[in-house]
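In what follows, a single structure is set out as structure tokens and then discussed.
One chain of protein is taken out of this complex; the other chains stay put.
Moving on to subunit A:
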Amino acid sequence: MGLLSDPVRRRALARLVLRLNAPLWALPVAWLERTMRSVGLEVYTQSFSRKLPFPDETHERYMVSGTNVYGILRAPRAASTESLVLTVPCGSDSTNSQAVGLLLALAAHFRGQIYWAKDIIFLVTEHDLLGTEAWLEAYHDVNVTGMQSSPLQGRAGAIQAAVALELSSDVVTSLDVAVEGLNGQLPNLDLLNLFQTFCQKGGLLCTLQGKLQPQDWTSLDGPLQGLQTLLLMVLRQASGRPHGSHGLFLRYRVEALTLRGINSFRQYKYDLVAVGKALEGMFRKLNHLLERLHQSFFLYLLPALSRFVSIGLYMPAAGFLLLVLGLKALELWMQLHEAEVGLEEPGGAPGPSVPLPPSQGVGLASLVAPLLISQAMGLALYVLPVLGQHVATQYFPVAEAEAVVLTLLAIYAAGLALPHNTHRVVSTQAPDRGWMALKLVALIYLALQLGCIALTNFSLGFLLATTMVPAAALAKPHGPRTLYAALLVLTSPAATLLGSLFLWRELQEAPLSLAEGWQLFLAALAQGVLEHHTYGALLFPLLSLGLYPCWLLFWNVLFWK
């Protein structure tokens, strides 16, 4: 591997890095184009613009417009049917300029080789993930999120794999790998194995979730550290957000991962040559692929880079949790049936010709109102915050982003107050039948939802199941109501989110204070809504249209009169 072995190339790289380190306000499109063309690539640009539904305060952007630059290295004598992508997302500041430098150096090196069988696309995107989303949508000629972008001039067939690179300094102490993509999708495990192989080969220090790999699995420390990494992965995957620009590639069935160069206070540091060698090795291996990566697992959890938990092992856990709901529903069904029989007997109406007792019909009718109202609350939660942000800013002294978050919380809280006033006591004969029927419906609804979620995004399904199932199974209008109410509130989706944030920072060994936690919670809410609108993340609609109404039904059961 002759990358950067000659001093001329190394000096060129140093020059590039120096040039890119100068303060930038926008992507130096013309310069990038010129440089890529001088390296010998086919260069194209794509401009895009997007108006976010409300201002993004964490990234400080609202009306976004930018330009992506990409260069295609055509494989000799091939027909451009397949390609690989190396992408570098650039934010508004020049934090990722070292990665651009490495990308250009790699492009120059790759261009001189004759062994390429697949085209290689070198992509530099502006406004990090927004640019990537715009480019991917234009490449596949679809419009999922309402992005306005110019059509692409050059394409290179079906993308087989992609690697995203983020470097914040020109020396790194370790490489962190991120696999979790949009909606909890994961790349094929073989891609990760490939990365790990080259890390070991090059002697690079690799981390997963920012954690070092445990060496000793026999003592208690190793498995404990593995568990921490595993929990971090579960939390990250459950969030459903793309952790790095690779996450957006997964929707198009492009296996992808993000490599992040970390520069911490370690003694031994690697320069970019080591990172470049690992990347070159990965690309050569991917270049040899005859088929798409499909042999290994698509569904897994990682306690360490070299170990994984397969779906066959973790799925029963979620299955048993959901079984609780199923059994509880069965019990309620039996009780309802018994109550029906019990009603008939004292009535003393003999003969089979007696029509169905009226209480059953009324019982079902009484379910309609709470179901409809809770669903309406969910719909309001989904639609109103973004729709009503301008009204809110007119009447209250808040900014748009704050307005959205506060409206969200207000509607969420209002949901708790609303539904239990809506139903009337309809059956004097069987006061229990109403809530039992409602709980039965709610249990089945919850079990179905959690089952579906666990199949697509296991971590989210499992996290919600562990929190919601016990409270849902216990909820009833008798007994220690305040205790149940407290339990229900603590396990509501919003509280789960808050709790996850605290757990997340605790596991990262950066614990939060309460005030910080609250701020982070508000920011996470805004991010969740934004990610749904900008990338099509499904967590927000799932919670607002599915789980929140379902949870309200249990709240309704608890306060059944």
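Throughout what follows, contacts are C-beta pairs under 8 Å (C-beta built on N, C-alpha and C of every residue); 3 or more make two chains touch, one makes a residue touch a chain; residues count from 1.
Basically, contacts and distances are computed from a predicted model.
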Between "Cytochrome c oxidase subunit 6B1", "Cdc23 domain-containing protein", "Phosphatidylinositol glycan anchor biosynthesis class T" or "T-complex protein 1 subunit epsilon", choose the name on the UniProt record of the chain that's been left out.
"Phosphatidylinositol glycan anchor biosynthesis class T"
For the chain left off this view, which of A:158, A:444 or A:503 is in contact with it?
A:158
Need a quick check: the contact residues on subunit A for the chain that isn't drawn.
34, 37-38, 40, 42, 74, 76-82, 111-114, 140-142, 154-155, 157-158, 251-253, 290-292, 294-295
